[in-house]
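Only one protein chain is missing; all other protein chains are in place.
Per-chain numbering from 1; labels A and B assigned in written order.
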Amino acid sequence: MFRARVRMEVLRELVGVVSTLVPEVKIVISPEGLEAKAVDPSHVAMLVVRLKKEAFEEFNGEPTEIGLDLEKVREVLQLARPGEVLEINYDAPKSRLVVSVGKLSRSMSVVDPQGMSDPKVPSVNPTAKVSLRIEDLRQGIRGSESISDHVTLSLDPEGFALHSEGENDRVDLRLPKDSLLNLETSEPTRSMYPLDFFSNMVKSIVTAETVNLALGNQYPLKLDFTLASGNGDGEFLLAPRVEED
Amino acid sequence: MFRARVRMEVLRELVGVVSTLVPEVKIVISPEGLEAKAVDPSHVAMLVVRLKKEAFEEFNGEPTEIGLDLEKVREVLQLARPGEVLEINYDAPKSRLVVSVGKLSRSMSVVDPQGMSDPKVPSVNPTAKVSLRIEDLRQGIRGSESISDHVTLSLDPEGFALHSEGENDRVDLRLPKDSLLNLETSEPTRSMYPLDFFSNMVKSIVTAETVNLALGNQYPLKLDFTLASGNGDGEFLLAPRVEED
Partner (left out) sequence: MFRARVRMEVLRELVGVVSTLVPEVKIVISPEGLEAKAVDPSHVAMLVVRLKKEAFEEFNGEPTEIGLDLEKVREVLQLARPGEVLEINYDAPKSRLVVSVGKLSRSMSVVDPQGMSDPKVPSVNPTAKVSLRIEDLRQGIRGSESISDHVTLSLDPEGFALHSEGENDRVDLRLPKDSLLNLETSEPTRSMYPLDFFSNMVKSIVTAETVNLALGNQYPLKLDFTLASGNGDGEFLLAPRVEED
């Protein structure tokens, strides 16, 4: 048995983040909280996300694994008012998950976690790092969406840049060093990434005001963020898109 | 001749309630107010709705019948601002209805009321009764919509329940006795109803905060409500959907 109570905003952000990559996910429950890993079907992007038990109003029960259909959870979330607390009860032997909001409860079948793949997170260590306001990143992404389906991120000791090029047009977001929260790079570094994944990732992050990016030359992107007001954290990995010069 | 002036919110709720069943309706005008009856084409649901003359800012004229195209009235309503008063003038010999809002007036042909059916309201006396907050009912309906196309209502001396079952999932709304405004039932009673009609009915009720339901075992549902801040009332009847057990 597993039982938890959680504010709707916390559960909604978790569901939103994971939904950028997969429609179903295996949730691993431990005494300290929960963890989920996901890789998108094309193996371009990957996610590890954790919520500490402190992110919950109540968090009780034995370690277990739950195969969750995210769309069903989203449907229950739409019944909750802002600030409302949902109750989650999982009956492992029966493979039934019950999510309650107010006087309403939804009982749902779960996916057999045995049959779900367990993504191996590759060891990726990009060395150029930047911390920036997510709002700036969002503006750069929105500007790029009418231009291209990929985006180039660049770091050098002077600052961070995002740009996107179409046939005749180009969008540039330039954040000089003093508008960044942190910048670590010894040499100019740049890599191109698919915009749809990058955009969905960044848009799924709701409560964090800053994110950490780490990249290398034509190397995977690592995007670190917190959720649940710091009582959780996540890490997206995104494969580079090879530039044709 | 018939002439009335009415706040847009009152007319809009009347149009909304009747539109759940029919696109055109015969409005019967008497010295006390107006009445409309409607039955949906599949004869699954029925409505009787009345507005007292007190629901109007002005209500004058001879008894008459008007065959109303509800979509046309809705179009005029969309031109009115909240709180605005519409003026209605009906010229029976010419069969013209003029609805005015501000400096704009729309003159529309009416449907010949002679050619419109006059639904006979069957004598239905379900004995299990409950009064509840419409907000609770709405949450149960919204939760059910992703699960099934029908919903089961149950009453017993302990309280009221609404549930909906899909292949693997189930939604339950349970309102114990102390969260109800009134409960009258001697024995457990339950019946299943088509969700689309039930949902449209409940959503069309805008000003009432509570509704009265009466049901029997596999028996029609009676849903009583007020409109126009108590200066009107309505009664929906809804045929049960036979349960296959």
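The working rule: contacts are C-beta pairs under 8 Å (C-beta built on N, C-alpha and C of every residue); 3 or more make two chains touch, one makes a residue touch a chain.
Everything numeric in this text was worked out from a predicted model, so none of it was measured.
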| item | value |
| --- | --- |
| Contact residue for the chain not shown (choose from B:S109, B:S179 or B:Q218) | B:S109 |
| Per the touch definition above, residue among A:S42, A:Q78 or A:S146 touching the missing chain | A:S146 |
| Contact residue for the chain not shown (choose from B:V76, B:A161, B:L183 or B:V202) | B:V76 |
| Touching residues on chain B - with respect to the absent chain | 72, 75-76, 78-79, 101-109 |
| Where the unshown chain meets chain A, residue by residue | 136, 139-140, 142-143, 146-147, 168-175, 179 |
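Everything below uses one rule, namely that only the chains that are shown with their structure count from here on.
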| item | value |
| --- | --- |
| Gap in Å, rounded to a whole number, between the CA centres of chain B and chain A | 45 |
